[in-house]
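The complex is shown incomplete by one protein chain, all other protein chains being positioned as in the whole.
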Amino acid sequence: MPVHTDYLWFHTKQPQEFIRITEEVAAIVSASGVQEGMVLVSAMHITAGVYVNDWEDGLISDFQTWLEKLAPRGLPYKHHQTGEDNGDAHLKRTIMGHQVMLPITAGRLDLGPWEQVFYAEFDGQRKKRVVVKVMGE
Amino acid sequence: MPVHTDYLWFHTKQPQEFIRITEEVAAIVSASGVQEGMVLVSAMHITAGVYVNDWEDGLISDFQTWLEKLAPRGLPYKHHQTGEDNGDAHLKRTIMGHQVMLPITAGRLDLGPWEQVFYAEFDGQRKKRVVVKVMGE
Partner (left out) sequence: MPVHTDYLWFHTKQPQEFIRITEEVAAIVSASGVQEGMVLVSAMHITAGVYVNDWEDGLISDFQTWLEKLAPRGLPYKHHQTGEDNGDAHLKRTIMGHQVMLPITAGRLDLGPWEQVFYAEFDGQRKKRVVVKVMGE
C-alpha cells in the first residue's frame, strides 16, 4: 500500500486569506500513483484551517463576515496575556475545521460538482504549512 | 488492502431534513468485507453535512433552532448576488461538519452506545449524494 506525504507552504500577504488549493492537492494525489484511497489535508498550524465549500467570492466574504461575528477580533481574550493577539484566529479556525479527508477514486479526487478545497489563514504574514498525506492502493 | 466505494443518494421533500444513515453505512461496510479499517462518509454537496450525534427528535430540533440562531436564513448574504438564496445553508453545514471517519473493528462499525450517523440537508428538494469509502483489510 503506497503512502505518500507532501506539504504545501503558505506565506500570505494579509493576516486573513482564503486560498483555493484543489489543484495542488490533486497534483499530489496524481504524483502518488494511488488509484483508490483517501488523502488527508490538514493545517499544521493552529490559527489556520482547511475546509471544503464553494469557490465563489461572495460566499467567501460571507464566511469572513460571519466568523467575525461569531469570534470577533480584539476582544480581551485571556490568551493575549501571553503576548499573543490572535485569540480570535484560534476560534475562527475551529469553526471552519482544521482538516479534511478527500476520497480518491480511479486515480482522481472524488469530489462533487461544487466541492473545492480551501486553506483558510487567520493569522498570516508568516510561513505556514499544510500536510497532505495520501493512502490507498 | 480492499478499498470499497459506494454512494448514498438523497432527495428530501423539505428544504431542511436530518436523516439517520447509520444502517446504510453499516451495510456498505458489511458488503466491503473489510474487518479492520475505517470508512469515510462525506457529503458531496456544499449545503449538506454529515455528523455523528444522538438519535433523539428533541435534540435534532434543538440543533435546527440553534443553527438558525447562529446562521440565520434570509440575511442579505453576498452569495445571493449570484442568484442563489442559500447562503445560510453553506454556513450551517460548516457548523455541523461535512464528513466523518468511522472506525471498523471486527467487521463492524465501532461506535459508542449513542453514536448515530446523520445526513444533514440544508438546501434540499433536489438530488444529492454522499460518498462512502471503506479502507482496511
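Order as written gives the chain letters A and B; numbering starts at 1 within each chain.
We adopt the following convention: contacts are C-beta pairs under 8 Å (C-beta built on N, C-alpha and C of every residue); 3 or more make two chains touch, one makes a residue touch a chain.
As the structure is a prediction and not an experimental result, all values here were calculated from the model.
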Chain not shown: contacting residue from B:18, B:51, B:77 or B:122: B:51
Interface with the unshown chain - residue positions in chain B: 1, 36-38, 51-54, 56-59, 61-63, 66, 70, 95-97, 100-103, 105, 110-115, 135-137
Residues in chain A touching the chain absent from view: 1, 3, 5, 40, 42-46, 70-71, 77-82, 87, 90-91, 94-95, 97-99, 101, 129, 131, 133, 135
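Throughout what follows, only the chains that are shown with their structure count from here on.
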For chain A paired with chain B, centre-to-centre distance based on mean C-alpha positions, whole Å: 20
